[in-house]
Structures are given as C-alpha cells and as structure tokens.
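Missing here is one protein chain; the remaining ones are kept as they sit in the complex.
Letters A, B and C mark the chains in the order given here, with residues in each chain numbered from 1 onward.
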Amino acid sequence: MSHNSFGHLFRVTTWGESHGPAIGCVVDGCPPLIPLTETDIQGFMNKRKPGQSRFTTQRREPDEVKILSGVMVDEDGIQKTTGTPISLFVENTDQRSKDYSEIKDRFRPGHADFTYDAKYGIRDYRGGGRSSARETAMRVAAGAVARKVLQGVTVRGALVQVGPHKIDRANWDWAEVDNNAFFSPDAKAAAFWADYLDGIRKAGSSVGAVIEVVAEGVPAGWGAPIYGKLDTDLAAAMMSINAVKGVEVGNGFDAASLTGEDNADEIRLDDVGRPVFLSNNSGGILGGISNGDPLVVRFAVKPTSSILTERKSITSKGEEVNVMTKGRHDPCVGIRAVPVGEAMMACVLADHFLRHRGQIG
Amino acid sequence: MSHNSFGHLFRVTTWGESHGPAIGCVVDGCPPLIPLTETDIQGFMNKRKPGQSRFTTQRREPDEVKILSGVMVDEDGIQKTTGTPISLFVENTDQRSKDYSEIKDRFRPGHADFTYDAKYGIRDYRGGGRSSARETAMRVAAGAVARKVLQGVTVRGALVQVGPHKIDRANWDWAEVDNNAFFSPDAKAAAFWADYLDGIRKAGSSVGAVIEVVAEGVPAGWGAPIYGKLDTDLAAAMMSINAVKGVEVGNGFDAASLTGEDNADEIRLDDVGRPVFLSNNSGGILGGISNGDPLVVRFAVKPTSSILTERKSITSKGEEVNVMTKGRHDPCVGIRAVPVGEAMMACVLADHFLRHRGQIG
Amino acid sequence: MSHNSFGHLFRVTTWGESHGPAIGCVVDGCPPLIPLTETDIQGFMNKRKPGQSRFTTQRREPDEVKILSGVMVDEDGIQKTTGTPISLFVENTDQRSKDYSEIKDRFRPGHADFTYDAKYGIRDYRGGGRSSARETAMRVAAGAVARKVLQGVTVRGALVQVGPHKIDRANWDWAEVDNNAFFSPDAKAAAFWADYLDGIRKAGSSVGAVIEVVAEGVPAGWGAPIYGKLDTDLAAAMMSINAVKGVEVGNGFDAASLTGEDNADEIRLDDVGRPVFLSNNSGGILGGISNGDPLVVRFAVKPTSSILTERKSITSKGEEVNVMTKGRHDPCVGIRAVPVGEAMMACVLADHFLRHRGQIG
Partner (left out) sequence: MSHNSFGHLFRVTTWGESHGPAIGCVVDGCPPLIPLTETDIQGFMNKRKPGQSRFTTQRREPDEVKILSGVMVDEDGIQKTTGTPISLFVENTDQRSKDYSEIKDRFRPGHADFTYDAKYGIRDYRGGGRSSARETAMRVAAGAVARKVLQGVTVRGALVQVGPHKIDRANWDWAEVDNNAFFSPDAKAAAFWADYLDGIRKAGSSVGAVIEVVAEGVPAGWGAPIYGKLDTDLAAAMMSINAVKGVEVGNGFDAASLTGEDNADEIRLDDVGRPVFLSNNSGGILGGISNGDPLVVRFAVKPTSSILTERKSITSKGEEVNVMTKGRHDPCVGIRAVPVGEAMMACVLADHFLRHRGQIG
C-alpha cells in the first residue's frame, strides 16, 4: 500500500521533488554478489537526462548518481552488492524556481495541479514537485540495477510513433536507435520526425508518442496467475509513468479485430526438439506467464501539457484565468519516456525472476 | 505477493478451478454495517453467467452464490456486513470432464496450457483449470460487494467493438445496454453484430472485442501518486482479466496523435463556483488522481483461443500435433467480459475509496 | 494490509465465524508437485480439536477438512498440489447458539466483545464469532500444508507451564508429548497438572500456560534483516494467536539478566569442519537469520476469559451488569494452543524457505 514503491521481491521506493535539494530511491531485494558501480548506472541516466537534443527540454541536470549503501568492495577490488538496500541519490542542481512562481496558484490544464490540490490541500508547485517527470530519473537508476540482476535478458526500447506519424516496421533496425535523437529504429521516420517536431516546438505546441519495449532472453515460466500476471505487472508499471494513457501487449488493441485462427500462435519443434512459436501475437505472454518468446509491450504518452498557447483554467482561490506555461519543456515527452519504459520493464522482470526462483525450485 | 489476491484495503482472494467441486473468493476489508444479501450479488452473477444467448458458451452453470461468513442479521432483521472476511462460494455443477480428456497432453495454441506446464510441471487440464475464465465469476461476486461500499458511484460497462466493427458513439444510449445480447449501447451495432457473430459461430471461429467501463460519481481526490495511481491500478485490474491484451484511459492510444492544445481539458467554474472540466480527454484522472469527471477505461479482449479450426501445436511429451478445441465455447469472450470489467473497476474504486478515507481525514 | 491473511510467499487467508455455516482458509503460494491429501491434514486437525480430554472444551466438532481446489491426481494416481490456491473447508456442526443469547449485549471481561463493538458497531456474538479460537482450526490446516513444503524440517511443540507450574526440563522427552492430555514432554508434570486442572475446572476457573515450539533441520541462512527477520515474523505469528500475551526466542526475557560472556554462543568446528555452536542461547537466530541450530520459541497464553465466576461488566446499551460465562470452555486454552503454535511456526518457515529460495540462488 506504499504509494511510492513498486515491485515485491525487487522493490523500488522513490522520493523527491523536482525542485527540492535531491531526488533518490532505495532498491530493496537486489541479490548479493552482483558487481555494481555508479558507472553502470550513469550510462542509462545520461540516456534519459534532459538537454540531449533540441527536441527535449533545455534544463541542464547533470543527473550524477551516487550509491550510498548496499555495496562493498570485495577482496579482488570489485564493488559488489551485499543484499542490503541500495540507496541511490541524485542532487538537483538546475532549479529555476522563479519560472514557476506565477503558476503557484494556477492549475495548469492537463497537469496534476488540480488533483494534488484536491487530494492534499498543499503541493510543491515548483516544476510540478512530486508529479514532475523528474521522478522518472530514479526509475532509470533502479532499472540499471535491475538489468544487472537479469543476466541473459536484453531489454530495449524504441519510439514507434510521434504524433500521428508511425515508423515503417519494415525498416526496424535496433542499431539505428542510438543514431538519432528519437530512439527511432527507423532512420527515415527519425528524419521525418525531426522536421515535424521542429514545427511543433516553434509553435510552442506539443505532441504525444508511442513507445515499444522488448525483452529478449526471458525463459518460459516467469509470471504467475491470476493477479500476479507478468502482463498485469507490466501494464501497471507502464501506466504509472507520467503522461501514459494506454498500454498493450503483443497485438494489443489490434487483437480485437482478429479471428482466433489469425491470432493463435502455432507451435512446432525446432531441430533439437525445443518448442518454437511460429508467430508472436501474444507478445510472449500466455495466461500471465512468459512463453519464451520476446516480451513486447507498447505504451502511449499524451502530448506534453505544458504549452505556450493559453488554455482556460482556474486558480486555487476559485477564479477563472488563462494559463500559458513558460518554463523549459519537452515538445514530446514521449522521447525521454523510452529509457523510462525500458527501466520499468527491467524492474518488473527482475522482480518476476526472483519470484520465479522462489516459487519453483 | 499473493498471486491470487488483488486490492489493498478492499482485498479479494479467489480460488478454484473450472472443473473442481467449487470456486470461491474471500473479500477482506469490507467495512461493517453495510446491508448485504446473496440476492444483491446474484443479479450480477446472472449477467455474466454462460448460456444467456446463442453468442455465449452453452455450458449451464447456475452460478448460485452463497455467503459463508462476514454477515450478521441485526436487530431490525437486516443482514449486514460485520467487518470480518466475507467468504463467497459457488458450486460447480456442469462439469463435462470428458470433453477435455483428449487435450490432456496437448497444448492448445493461445491458451495457458504451455506456460502453466512450463511453470508448474502439472496442471488441471479440465476446462483450463485455474486459467479458465470461470474464475471471473468470483470477480463479479466481489465486485457486487464493492458496489455496496461505493455509495453514490455508478459503474457501468458496454461493448464498443466486436471484431473490427465499432459502435457509432453518436448512438450511445446506456438504456440500450440491457436490451441486447451484447451489452451494446448502440442498438444498430447490436443488430449488426448478431448477424456477424452468427457467421463467426457457425464457422467455428471467434473474434475479439473492446469493452468500455465508466464510473460516475467519483469525487476529485481518489488515487495516489506515484505507484498507487488510480489508472495504474485500473490498468492492472483490467489486464489481469483473461484474454485482455490492452488497456487505455480517456483518449488512450489516440492521445499520442493529438497536440497539447487539443488534449488539454480546460477548466471553468459553474454557476455555483465549482470547477468544471470542459472536456474529458483525461478519462477523469490527472497525475493518478481522480478529477471528479467520469472515469473512462477501455480494454481489448483477444479472440477466443478455442476454435474448431485445426492449429499446429505440440504435446507435453514433445510431439508435433494439430489441435482443434471441441468443447462449448464463446465465439466472442469479450461479451461476457463486460460485467467482469465493471466488477474490476468497482473493486479498484472500493479500494481507493478506503485508501482515500485513511490517508486524508 | 489484509487483516485476515499472513505470510508473503506462502500466504494464508482465513475466514469464518464460530457459529456460521463453515470456516475455511485459502493457502496461496504453495509450490506445485507436493503430494497432499485430506488425510495429511486431518491428523493435525484432530490434535487441536475440542473434546479430546476432560481438560478441553466439551464441544464436539468433527473438524473434517475438505480440499476444494489446488490439487490434481497425477498419472500415477497421486494427488499433488498444482501451484494454484488451495481452498480448505470445514463445516461447523455443533453450534448451540442458544448458549450465547444471553450475552448478546453483554461484554464478557477479557474477551474481544467490547473492542469489536467499539471498532465495528456490530459483531457476531455467538461463540465469539470471528474472535473465537475456532479460527485457529484453519491455522492448523494451513500448517499441515506448510509442513509438506518443509522437507527435512521437524516442527514440534510442547506445553512447558500450566498456571505457575513449570515442567522440569531435565525430564524433557519428546516421545512423552503424545502420551498425555497436555502435550507435556515431562510425564511427572503431566500427572501433576491433571490434578491441578481438575481443581481449576471444578471451580469453574481457568489458568494460563506457556508453550514451547521447536524447529529442527532449518539450515543457516533463512530470514532477512531488518524488518523481515525470522524472529520478527515468528513473534508476530505467535502474538496473533488468541489469548497470547508474550513471545520469546531462545533465552528470551532471561537474556536480560545474563552477561555477554554467558549469553554468547561460542562456535567450533566439528570433525568434518562444519561450524558447531556450543550452546543455543540465541534460539537459533542471529541478526534475524537462522544459524542452523534448532529454532526455539515460547509464548504465554492468558487464562481462559470465560469462567463461571461473576465479573463486573457493562452492556452495549451502557448498563452495569455482572457477567458469568456458562458455555462449554477450556479450563486452560493453552493446551490446545500447542498444535496452533506448531502450525504458525510451520507457516512462517515455509514462507521463509520460499523467500530464501527466491533471494539467494
């Protein structure tokens, strides 16, 4: 019932506000004897951090992660986890609080301002406070630890749609993902999006996006019926990310339009007698349990609510006003959601890996 | 970490297999002094139970629910909850186990047979055992209790797509939902689906569907950041239903295509100074917390995997076979998923109602 | 936060009132492929059930347990667990509700009547309803399942004190425990207690008791710092049993009087180089983790609150009255607490066995 934790055996608790002194998380349940340094984590932090291109917010957060507990240098000089909680810590450095003073009492449409006020009667309005996407930095940090737990599993994400513009799946090339500012697996789509987003950005507007995350190397048998399903936990994980409005697995919503004949993944044996699924409509999950095929999850991110066009709103004092958000924002928050989605999948898988190990000898 | 429970303060644990002697659930955390009888629950059970029309499976389960604990008749003769766990119990009566003997060792494509075997090394193959949609009967029973907790909140569901055929939202009429075999709010769509599904059924085929569930009367303030979000729990609840492959809130995946200007829900004050959202793109949730508008959730159900067309598969002994499922099945399991989706939303809301009451005085 | 569940990976949820139609529990998280029949459980039920001697209540409950889910007969005809929830069910048969009508509005001192009324405003007064020790029957049933999970671990309990009269530990003989009506490991003490309790019983009085439970065969390494300690969970488990007022591990409260020199368990190596503790002051737990020595837990049970001597009390209407409890009661509930204490230890250990398996490969 802890609102700021997720996972069961691999459990992450995050804390901190956008404009407080620091943000951080505690990773509880990481097995011991896993090599882990700050460098292992920093690479993923850098992938998410703002200011990497003109298509993301121009805030400059170095996002340098520190490990404050849970590791020990062993006799061979290798720093390893000890099985105790790992405290990860990032100082907030670029806090232009003045940017936010004028929206102190104004509810920005599409943001959590109105609902936090309704629930708590008080909120840290600076940069969105706790509801800021800044919190996702700690998800990425925790995800980096989760990856270390998941030996033999590869978790990768890609942007597959920006506004109404989808990639051409025939062009999919994982190697391309690191070659453009969009984590796009389709070089052509990336080029098109660059122009398209320039227009959006200059207009002070924003658009949504769809992200696809894929995990390869997960053996059959992870997950559990009925309420501990792998896809249940993945859906929760993705929907918990800021601005996400939809999640799907495998064929997802398209499965509704198919017949049973078309949607079934037929099975055959390979040369050495191992089961092979002839298609992956299921996204690698049947009855909540992995079937050995790649796990495929997509999620939709709504357009950034902070825009330069005035929108009708009210103040916490009950006055009608028009609100325009001037701060530095992402024209498409979906871009930076790619490493966050990867991190969430890694955390869910690390959790299910440990659960599986516990339940089945 | 309990795999067969969901919810935190309003917590439901289900048990039972399709062809065992009975199925049941325990509802823990229901507040005391709420009037509750078996009749209150039975109406919802009947809505879900099979054999109601030619479009659902012809199994005949009376699904008569019994309350075994947690209630007491008070001095005025009214049976009320006592705050102790409510045990709900349904006998299984129509168990044609012979129907399933020939698939004992065969993995039906699209079903959980392969993955249960991979995970557990043993499974009750009769009717899908634990992975059968029969388990959802107890979700509906628990949902009926949840509705009693939720005074002032109305939870309703409707079928909005069958195969590729969507309703015309301009025709939406809640009153129509109980007038057709599909829980369709669009009478015309219902008529069209009847013909369409007759064809599917006669061909021994199946199709998927999309269900929309709406809750009205939820005040602003329910839910919680960051990992206890209302939409996070709703996504998990819906994805945990058998055959569900996608979940979305408000505009859902369509939000990806919109601009920030179009997706923002502007706010104004009504005649008596209360906030009014001018649109509900958010589906009633901002930052994981309800904003007072109707909650709108949709989920996609894949086509029934049990079909009369042969599909390639293997046996648990490692032989290649072709599998055709002969039992009595739903040509579109999405129909009966409507009351299940309603029940899941009611359970999530009852949970968040109690959480909200606990956290904020 | 489920009030009627305990355990994490091996999780038990109980339901039912003393005088309702039935009581039961759901055991979630039991690994698959473990042979399990009703007979395996019934033996432990019989050990706890009332009416076994003149020293326990004369209610006659056959306490016949039924398994309603979670098992399957395999190809060799052996009934085994399937990894799905195990529903255990016991009908209530000897319900003399009339015995309780006169205490409907009277708070029996020492019972939970007053506090249930304060909390819930309604309660099943018949036989104590949910607060009755009848609920412990399902703990024993769950404990029997837990024992099957715990291969190589022996859990045994004994009564070591009745009223002020302790056993002579020099006489300890486990074989004696089944030879007397008290689960006493000291035959002499059993004989003395028989006379002593006859007097207590005839006087309509009652006394308390102390129970010791010992687990042998637990390897070093089970349990976890800081809040998942093995002794933390054992303390919670024992304190949750009706009428228990104290719990201790190893030397327990006596440890307060010792010096560090006397309390330390020194370590040496045995013939084959394995660590051997030269004493077991710790009760087999250091830092919350098992050290390989027998786990030793004691708990104190208060005297039965139902006595034939009038005590001052009040009614739920706010009148002063004198209350005398006429029903059939145990002169020393501590006797029947022995199998309950064993069951709770078995459940905690099954849980920690699975946790250990999950966390450390």
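Just so it is clear, a residue touches a chain if its C-beta (ideal position, glycine included) is under 8 Å from a C-beta of that chain, and two chains touch if they have at least 3 such contacts.
Small disclaimer: the values here were computed from a predicted structure and weren't measured.
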The listed residue (C:F55, C:F89, C:Y116 or C:W193) that touches the chain absent from the view is C:Y116
Quick one: which of C:P21, C:G51, C:G217 or C:G252 touches the chain that's been left out?
C:G252
Considering the whole complex rather than only what is displayed, give the residues of chain B touching the chain that is not shown.
1, 9, 29, 31-32, 83-84, 225, 354-361
Residues of chain A in contact with the chain that isn't shown?
1-5, 8-9, 11, 13-17, 20-24, 26, 28-29, 32-33, 68-70, 72, 74, 80, 82-87, 119-124, 129-130
Across the whole complex, list the residues on chain C that are touched by the chain not included here.
1-6, 8-9, 14, 107, 109-112, 114-116, 118-120, 130-131, 135, 161, 163-164, 200, 205-210, 220-221, 223-229, 231-236, 238-240, 242, 245-253, 255-269, 273, 275, 278, 282-283, 285-292, 300-307, 309, 311-314, 318, 320, 334, 355-356, 360
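Heads up, the rule we're going with is that only the chains that are shown with their structure count from here on.
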Could you state the distance in Å from the CA-based centre of chain B to that of chain C?
38
Averaging only over C-alpha atoms, locate the centres of chain A and chain B and give their separation in whole Å.
27
Centre-to-centre distance between chain C and chain A (centres being mean Cα positions), rounded to whole Å
45
Scan chain C for residues touching two or more other chains and write them down.
1, 9, 29, 32, 83-84
